[in-house]
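With one protein chain held back, the other chains of the complex are shown just where they sit.
To keep things simple, chains are lettered A and B as they appear, and every chain counts its residues starting from 1.
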Amino acid sequence: MKKLLATVLAVSMMLALVVSANADTFTMGIDPEYNPFSYMGDDGEYTGFDVRICKAACELLGWDFQIFGVNWDQKEMQLDNNECDCVWSGMTIKQSMIDKGYVISAPYYNSEQVLVVKADSGIASSADLAGKYVAVQLGTSGEALLNEDLADWTATFGQLNTCENFLICFTELEGNSVDAVFVDLPVAKAYVKDHEGLAIIDEDFGAEEYGILFRNGDDAKCAAIEDAVAQLVANGTYAAIAADYPDIVDNLVFLQAD
Amino acid sequence: MDKLLEINHCRKRFGSTEVLTDLTLSVEESQVLSIIGPSGSGKSTLLRCATLLETMDGGDLIYMGRYAARGTSEGSVYAPPAELKKIKSMFGLVFQNFNLFPHYSVLKNICEAPVLVQKRDKAEVEAEAMDLLKQMGLEDKYNAYPCQLSGGQQQRVSIARALAMNPGILFFDEPTSALDPELTGEILRVIRQLAEKKMTMVIVTHEMNFARDVSDYVVFMNGGVIVEQGDPRDVIDHPTQERTIQFLRRLQDQ
Partner (left out) sequence: MSLTTMIVKMSEGLGKTCSIFFLTLLFALPLGLIVALLRMSKNKIVSGITRVCISILRGTPLMLQLLAVTYGPFYLFGVSVSRNKLIPVVIAFSINYAAYFAEIYRGGIESMPVGQYEAAEVLGYSKFQCFIRIILPQVIKRILPSITNEVVTLVKDTSMAFTVSYQEMFTIGKQIANSQTSFVPFIVAGVFYFVFNAVVDFVMGRIEKKLNYYK
């Protein structure tokens, strides 16, 4: 019996190797905690807008769809190490990525950064944050903005807390150890909807665009995915999936009326 | 003569094994008492009961008229801690394995307890300790650590440590058993010197010749009771009890 079990195990492991070595496997790199673009659904499976679009695109292309949860602040190294074939997870396109020769899809989303504060905090605008504590997630476009383009504003904060994930950011806000969270609008909307007593301050903090990141030289893969997504837009699947995520619909590039 | 130590009807058991059975013994001032007997006869347990390292299950333990433990129908009832602390200062114990404090120098081994426990003046204690070391032939070792000394030297330090407390009575638990045979002589010589100075001592030993030479009184124990006791020349040279005769004959055969 044990021998049989061992044989079965060995065979299935070999099969698994063969399957994973298949050139048609497409591994999507995501931040598994980035609701609503990519997150773990109530059933324990990864889902989210980006995940479902990628899955549908892979189906169109006949690729075997896989998911890999990247460590967000090391996503580029993990991509370079072939741990995934792309990073596609509400990812802000940065100049540094272009400079390094990464292949990046056409932007599909116009991101907007907002502040989330406690509704009763008396903070009404960005000017009220002087001397206050602000949380931001490490590796997000918000963090990049605060440290670069908005550095002068950041300097007026009492302290900037860089958190490992946005749940910690919001916990700090609710637990009163920070006064505001600087975060992507859809993430803010999704969180505020589920949690009472929070308010969003929507000012023009500078726009960011989301794209899909591929390794240098993977132009064909990028083009194939862009093609497939275009087909999904054309046949209405894209809009149908987007309809499940009302918070982000308005900012999706492909659904804007020309 | 005054009785320094009285043990009356002492009983001690470990689990269901009775180690000491209704044992009565007393030690008078300036007496040197040797306890002999085969291993497992209870002589070490008796010493540990007398030095309060073990509690008796029954009987009295009296030092200079003060009760450390009083025998009742429910067993021995010990005196309160404050009284026991006073009683503890009346005796000293020299261990088989010396049990010196390895992290202390020889001088600190000897001086800490008198200063700390008896609250005596440090300079005075140290001067006395140096005298003791001189008696032990170790005056040049006061700054050494125990690990730098031979077994015989360590045992002499531990005797000095016990004496520094000015005990009324000094117990020895097989003081030469852990030593190489050629080193036992130096310890026995020290004990003999103490006997000459009229130090009251109770010595558990295997050294028959030494017990005969140095002690005024010998107790032969077997199976938790005293089988025979009296003048060493009687007990060791002319035993009357069968078990004493057997024990001494076995020792001679070795």
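Keep in mind that, in the parts below, a contact is a pair of C-beta atoms (placed from the backbone, for glycine too) under 8 Å apart; a residue touches a chain by one contact, two chains touch by 3 or more.
Since the model is a prediction, treat every value here as computed from it, not as a measurement.
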item: Contact partner of the left-out chain, one of A:Thr156, A:Ser177, A:Asn216 or A:Asn235; value: A:Ser177
item: Absent-chain contact - pick from B:Thr55, B:Thr72 or B:Asn99; value: B:Asn99
item: Touch list for subunit A against the chain that is not drawn; value: 73-74, 76-77, 94, 96-97, 100, 133, 135, 138-139, 143-144, 147-148, 159, 161-164, 168, 171-172, 174-177
item: Absent chain, residues of subunit B that touch it; value: 51-53, 85, 88-89, 91-93, 95, 97, 99-103, 112-113, 116-118, 145-147, 161, 165
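In this section, only the chains that are shown with their structure count from here on.
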item: Length of the line joining the C-alpha centres of subunit A and subunit B, rounded to whole Å; value: 81
